[in-house]
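So, chain A:
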Amino acid sequence: MKFDDKVPIYYQIKQYIYREIIIEHLKPGQQIPAVRQLAVTLTVNVNTIQRALSELIDEDVLVSKRGKGNFVTEDTEVLKNLKKRTVEEQVSNLYDNLTALRISPDKMLTYLENYINSRKEANHD
Partner candidate 1 sequence: MTNTSVLIKTLFKEKNTTVHKIIGLHVLTLLITLIAMILENEFNSINFANLSLVYGGIGASTLFIRFALRIEKMWTSNTYRLIPVSESRLYAANFLSAVASFVYFLILEVIIIGVSSIKPLSTVKLPTHILLGYFVCGLIFMIMLVLTGWTFNCLAHLIENTISNFLPDKWQGLLQSLLYVATFILLLIILSVLNNPIGTIINKLFSPLYSASTPLNIIFTLLMTSVFMLLWTVVLTIPNLYLLKHWVETE
Partner candidate 2 sequence: MTDILTIKNLSYKRNLTNILNQLNCSLPTGSIVGLLGENGAGKTTLMRLISGAANHYRGEIKVSSETSPSDRKQLVSFSHQVDDVNRSDRLEKIAHFYEAVYPDFSTNKFQRLSEFLNLDLSRHLNDLSKGNQMKFIIAITLSRQVKLYLLDEPFDGIDSMSRKKIIASILQWKPEDATILISDHHVDDIANILDGILIVKDKRIIVSKNADKIREDYGQSIEDFFESFYKGEDQND
């Protein structure tokens, strides 16, 4: 995995696991690989992985079962929120960037609609 040098690694690992859960590479109730194995696969420090995982446990996205390891939560509410939060983050970025260009919310919708349609057509060709 490629990391952005300027952003804390533990934060990027959290984002990476969010994504894996949302696209269901990691399914609800599935076990997360062991800490050391994650460290080797992602080529990062064990302590960094540990920090990311413990924050995910605090957020209830992961559930730690004593002696067994860490598992993706089966709480659909938490998963729904996670997806909502992650999507909102992207939308909020878009919104801020467009606002910076002085695009009004109504105009934004039009731009977005047009763009989606043009992508759809491109895919049909």
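Basis for inclusion: all candidates are chains of the complex that A comes from, given by their letters.
We adopt the following convention: a residue touches a chain if its C-beta (ideal position, glycine included) is under 8 Å from a C-beta of that chain, and two chains touch if they have at least 3 such contacts; residues count from 1.
Here the structure is a predicted model, which means the values were calculated and not measured.
> In the complex, chain A is touched by which of the candidates 1 or 2?
Contact with chain A is made by candidate 2.
> What residues on chain A touch candidate 2, complex-wise?
So the residues of chain A touching candidate 2 come out as 3, 5-11, 36, 39-40, 43-48, 51.
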